[in-house]
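Here the complex is missing one protein chain, while the rest keep their positions.
The block that comes next holds chain A.
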């Protein structure tokens, strides 16, 4: 049986030729992402800003009556709700600030949840209240801080590990790719205004892990080739390494995308944002391991000497003797 080959055998794409334009585009995308995050802001869920979120599914309708809901809930006097569909068109999350004084009297938040749920049920026969989340301001601040810590520490710890296993240039390259991936994911959330909650932090950590996985595979091959082809110019050597690992990159990314698209299409709607984030992350992560982490090695001047042990005095003598013997 003839086996399927996703990448032809003698593929030789000159990836590194375009490193500068791609690098500039990536840089611009990163800047644009952060600019969007700061101007548009992220649509923070109750996990990070506190408040109450009520999830409702309209079991008999194809689409949720969002505008109507907004009006009905605003009438209750708890302020303007944020209403968004998530995953499916007929499922919404309704977010409200916790009522004044609810940090002292927990009953107030409870009463609000009851009143809002009752109002929705009264107006819509098919409304099914799927869940209520209430997070106080204090806890949400802590959740935000610990999430930030987890992200920061994970990035640093991983970079240190790569530095230890490879060389400092590789550590910086990996860190750079990682910042790139996280930035673009944040950009996605700023553009789409999908809800940014705790699970998205888990998604970003996954992207970091995956993107590094990719980077490491390429780096591992670069390290191997650096030892093998001592005289080859670096851009050429990087191209060779990327091309040699290309079929693996395509295959693995493809497999990941298959499982993720299955999750997006058939999976639970509650984790739609989570899956969407990782799906983007796979693209960005694959791209960044080719166009971010590899070219940086050129600019940081990695040499084959980085992986060859320093000569001992005896070896030096022997080498000189050998070279002297040559014409």
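Please note the rule applied: a contact is a pair of C-beta atoms (placed from the backbone, for glycine too) under 8 Å apart; a residue touches a chain by one contact, two chains touch by 3 or more; residues count from 1.
Keep in mind that, in the parts below, contacts and distances are computed from a predicted model.
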- Message: Missing chain, UniProt name, options "Thiol-disulfide isomerase/thioredoxin", "Branched-chain amino acid transport system ATP-binding protein", "L-serine dehydratase" or "Protein translocase subunit SecD": which is it?
- Response: "Protein translocase subunit SecD"
- Message: One chain isn't shown here. Among A:66, A:119 or A:154, which residue touches it?
- Response: A:154
- Of the candidates A:30, A:237, A:278 or A:302, the residue in contact with the absent chain is A:278
- Selected residue (touches chain absent from view) among A:5, A:40 or A:230: A:5
- Touching the absent chain in the whole complex: find that residue among A:71, A:126, A:224 or A:315. A:224
- Message: Across the whole complex, list the residues on chain A that are touched by the chain not included here.
- Response: 1, 3-6, 9, 55, 57, 103, 106-107, 109-110, 114, 128-136, 138-139, 143, 146-147, 149-150, 153-154, 157-158, 161-162, 165, 198-199, 201-202, 205-206, 208-210, 212-213, 216-217, 220-221, 224, 244-245, 247-248, 251-252, 254-256, 258-260, 262-263, 265-271, 274-275, 278
